[in-house]
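Take a look at the structure below.
Heads up, one of the protein chains got dropped from this complex, but the rest are sitting where they should.
Presenting chain A:
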């Protein structure tokens, strides 16, 4: 009952995840994702008629902040995480609109 997942789907998912996979990794991913889908099939055996889809795992609602500025200028620290910096901005490979 192994789920059939096509090579094309593996290819597509790797593009979406911005991952370059080797043939070996693709094979492995295909197997692992297939196993996951099998497990979903198992879950689908349960009758969930009348059960509301869960929105969150914790039974908590309404966690809010008041609209008050608390953060100071911390760009020096923030920019330490940038791949490159120019004129106080994150320097990234050129993007096209």
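Everything that follows uses one rule, which is that a residue touches a chain if its C-beta (ideal position, glycine included) is under 8 Å from a C-beta of that chain, and two chains touch if they have at least 3 such contacts; residues count from 1.
Note that in this section contacts and distances are computed from a predicted model.
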{"item": "Which of \"NADH-quinone oxidoreductase subunit F\", \"ABC transporter permease\", \"Tungstate transport system ATP-binding protein\" or \"Aspartyl/glutamyl-tRNA(Asn/Gln) amidotransferase subunit B\" matches, in UniProt, the chain that is not displayed", "value": "\"Aspartyl/glutamyl-tRNA(Asn/Gln) amidotransferase subunit B\""}
{"item": "Candidates A:6, A:22 or A:81 - the one touching the absent chain", "value": "A:81"}
{"item": "Option touching the unshown chain, where A:22, A:44 or A:95 are the choices", "value": "A:95"}
{"item": "Chain A residues that touch the omitted chain in the full complex", "value": "12, 15-16, 18, 55-58, 60-71, 73-75, 78-79, 81, 84, 86-97"}
